[in-house]
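With one protein chain held back, the other chains of the complex are shown just where they sit.
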Amino acid sequence: MGERIISMYEAIAEAIAQEMERDPRVFVMGEDVGFYGGIFGATTGLWKKFGDERVRDTPISEMGFVGAAVGAALEGMRPIVEVMFVDFTGACFDQILNHMSKIQYMSGGQLKVPVVLMTAIGGGYNDAAQHSQCLYGLFAHLPGLKIVIPSTPYDAKGLMIQAIRDDNPVMYFFHKGLMGLPWMTIIEATWAPVPEEPYTIPFGVADIKREGKDVTIVAVAMMVHRALEAAQKLEKEGISVEVIDLRTLVPLDKEAIINSVKKTHRLLVVDEDYLSYGMSGEIVAIVAENALEYLDAPPKRVAVPDVPIPYSNTLEDFVIPSADRIAQAVRELVG
Amino acid sequence: MGERIISMYEAIAEAIAQEMERDPRVFVMGEDVGFYGGIFGATTGLWKKFGDERVRDTPISEMGFVGAAVGAALEGMRPIVEVMFVDFTGACFDQILNHMSKIQYMSGGQLKVPVVLMTAIGGGYNDAAQHSQCLYGLFAHLPGLKIVIPSTPYDAKGLMIQAIRDDNPVMYFFHKGLMGLPWMTIIEATWAPVPEEPYTIPFGVADIKREGKDVTIVAVAMMVHRALEAAQKLEKEGISVEVIDLRTLVPLDKEAIINSVKKTHRLLVVDEDYLSYGMSGEIVAIVAENALEYLDAPPKRVAVPDVPIPYSNTLEDFVIPSADRIAQAVRELVG
Amino acid sequence: MPVSKETLIELYRTMLKIRLFEERVAEIYWEGKSPVFNIAADPIPGEMHLYIGEEAVATGVCAHLRPDDMVAGTHRSHGHYIAKGGDLKKLMAELFGKKTGLCQGKGGHMHLFDANLHFGCGGIIGAGIPHAVGAALAFKMQGKDNVAVSFFGDGAANIGAFHESLNLAAIWKLPVVFIVEDNLYAISVPKSKSTAVKSNAERAAAYGMPGVLVDGMDVMAVYEAAGEAIARARRGEGPSLIECLCYRYKGHFEGDPQLYKPEGEEEEWRKKDPIPNFRAKLIKEGILTEEEAAKIQAEVKALVDEAEKFARESPWPEPEEALKHVFL
Partner (left out) sequence: MPVSKETLIELYRTMLKIRLFEERVAEIYWEGKSPVFNIAADPIPGEMHLYIGEEAVATGVCAHLRPDDMVAGTHRSHGHYIAKGGDLKKLMAELFGKKTGLCQGKGGHMHLFDANLHFGCGGIIGAGIPHAVGAALAFKMQGKDNVAVSFFGDGAANIGAFHESLNLAAIWKLPVVFIVEDNLYAISVPKSKSTAVKSNAERAAAYGMPGVLVDGMDVMAVYEAAGEAIARARRGEGPSLIECLCYRYKGHFEGDPQLYKPEGEEEEWRKKDPIPNFRAKLIKEGILTEEEAAKIQAEVKALVDEAEKFARESPWPEPEEALKHVFL
């Protein structure tokens, strides 16, 4: 059972299909989510199974259809709306900033907005400045959004089912490079065992991917795998690294981070999002506030150095954190 | 000369007028910036002086006119574009996220985008969830935007002239409660001496509003004044507080923050923006990275506790940091 | 179609309810704001956008709606909410920021929500238009014959969400009606300076949907046009657009000096005031007597009195409640 190996994109599509079968209120909309199955495959097979109405192709009208998802949710539906790349949320940002995230609160708890907004993040394949961003740090800053970022097919399925069943607005970020798409660079972890039956993974519970005692690395999405790669190298050098996959930024498993740092006494945050005013700063701040006296060295961050993602190989490789850069930062931390 | 007392809104309008006189490429557009003079007075008197063409009222089309500002800048103009409230940047976010901030970089430095986007921030007058946000932390997260947040009429003028002369995209945030508008709660500091002649204030230079030796408070905009109020109270209790007004978040005067903490050994960041994944986390992280060994107590943050801004007096007063809450946090820091 | 006497009187009563409620709101608003205007002053703080003069629009449209039809309003939505059958007490208490308010004091004047009445509004121009489209999509998917109505201003018709929403509604043939409240201005900017066509009704053709222009000061004209559009939507024949030409007698918000309005403009429009005109018409046509009209006036006034009293006497929310309802 647990031994069936599938990709992350199949895991997501399966989660959605199972929930659509269970709950007639669930439906999907977005650009090319129907016949095409989603540019990154997250809706593969759904259109064939559920048809045009419940797997709805939209025009290029992000403000309109994300707003429509909010409206449909207010009338009792449970929409999953795909914005093809997170970079395109600029075209519908008002609906996320001022409506999806705030209506529950503004209504004094009368109204629910159970929308799942799913969108693709990440670079590493030369799609450049307007198609390679992460930006989850930006959305995590806004009250009223749960922020979900799976790094494995197993988590992707369980977190998607959890997201659909959650009564609150959820932003679900999948990393293009982790989807297991045949046309992307293959990463082993993108094909993994996933149970066929539906299951959920609670939000706010980090996953300790690897235990260690010298340094804690906190990461999400692709950076979890880069960190694990670095940890393997470092093991040979006698450095024992603990790797924490946060899985959700809101709610955040502060406990897991703090406990780990209390054990290792050293913190590195790795982030494929921009360095400043984002996820990495928040994690460092939480540790400084809650485990200051445990820190044996100043915490470190490895992230995109506050530049847009450049196109060229040499440039992109320089700005997106690599296992080497991570390993180097760890060495400096313990050195 | 220095003794002429004017309000912040007059200081901004004067800065713009002087630059429009100096440089024919400078013009203003936005909703109600013409005859009306801007809802918060930032363009008072300009329309009468410069006319319809250079002080251009727009339809309610933020994506269109902010994008047009970018296009005009590419063709050699130096637009100042007002988005009435920062809350409305959701309606034009793509132009900020993917164009205004990225074209210089994507063009390999061929093209300049000297746009000043000015917008109103802040709450405290019951305008509720969609009209009281700060959000500068969100924009500071995006590479390619200079982030300017004046707290006094003097700074407002000097920073505005600097912004207009800067060849890069600048986001200029003015706090409604600090503009000195006759219809807002009066705050003394909103009317202050401002020289008549043009002058600039360099970006990236924090202003130490008050020296102290026990605790460093880092803040911007209205929170600078709340921090000063708290500092006065605390002085009577024998606690000496240093208050730093960052004035710009990008570029950031890390030096000033770090040096102050090295002196006081304690840090409090006060922020009217949302608590998590924003400005306050970044400042704490920078201190943890650069002055860890100097900290005698875990750093603290006082900010909007990750909720939308509620309407009712009792609720809004509870979430926006007050001098009392700030003072209390300082007491805990030194206690 | 002939309109029943009861309906006519109900239309009158609703317009009057909106008018008297808002006149009272204005009084209370200024109570704390003279001699010195401070926008944050109690009893009703914050911005205040009044609908006075435009009552025929909300009234004529909402008369066709059931409680479970959806309405997406604007920043100027007291009228929409009252016309939809809203509760004056809860509405007034919300404006005061009291715990007994519609949204427990969290929403405020621009952010009114009533789950039972399927009503919502907000302070971001144009943002409610896609919400109505989404509600209509839900109704269609649920096999219901409900409709959604989106109200918005002439200014809002120039924002992108308008275009996207009308196109979506048209291609998906959704039961939604778009009502443009053309009151000539977006704050200080006259429609002639902001809008490339004379009437937004012309823009309906860009989405292959019917578009009509009606006199928004005439409740019967609105009632008829809306009746047709809403019936069409209920029958599953798709969306329509109605532009209602009307006028706001007050400033954009209370405190607006309105210097942008040309001399004499308001007087012209005062002659078309939907409420006294409709009253005179009903009396002339023998549908209402002066006595009945006076009785209605007194009844409505009593409701408003009661709402004010309720709001004044209600408790404030506890400060800590600010932390609730971000997530449910």
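For clarity, chains are labelled A, B and C in written order, and residue numbers in each chain start from 1.
One rule holds in what follows: a residue touches a chain if its C-beta (ideal position, glycine included) is under 8 Å from a C-beta of that chain, and two chains touch if they have at least 3 such contacts.
From a predicted model like this one, the values you see are computed outputs, not experimental measurements.
Undergrad: Using the touch definition from the header, name the shown chains in contact with the chain that isn't displayed.
TA: Displayed chains contacted by the hidden chain, ordered by label: A, B, C.
Undergrad: Of C:75, C:99, C:163 or C:252, which residue touches the hidden chain?
TA: C:163
Undergrad: Can you say which of B:77, B:189, B:208 or B:297 touches the chain missing from this structure?
TA: B:77
Undergrad: Identify the residue among B:33, B:80, B:106 or B:241 that touches the chain left out of the display.
TA: B:106
Undergrad: Quickly run down the residues of chain A that touch the omitted chain.
TA: Considering the whole complex, chain A reaches the absent chain at 31-32, 34-36, 39, 57-64, 87-88, 90-91, 124-131, 182-185, 305-308, 310-319.
Undergrad: Extract the touching residues of chain B with respect to the undisplayed chain.
TA: 27, 53-54, 58-59, 61, 63-77, 79, 94-95, 98-99, 103-112, 143-144, 146, 167-168
Undergrad: Using the document's contact rule, name the residues of chain C that touch the chain not shown here.
TA: Against the missing chain, chain C presents residues 158-164, 166-167, 170-171, 193-197, 202-203, 205-209.
Quick note on the criterion: only the chains that are shown with their structure count from here on.
Undergrad: Looking at C-alpha means, what's the farthest chain from chain A?
TA: C
Undergrad: Can you work out the whole-Å distance between the CA centroids of chain A and chain C?
TA: Here chain A and chain C have centroids separated by 41 Å.
Undergrad: Give me the residues of chain B that touch two or more other chains.
TA: Where chain B meets two or more other chains at a single residue, that happens at 87-88, 90-91, 128-130, 306-308, 310.
Undergrad: Which positions in chain C touch two or more other chains at once?
TA: 101, 103, 105-107, 111, 122, 124, 160-161, 326
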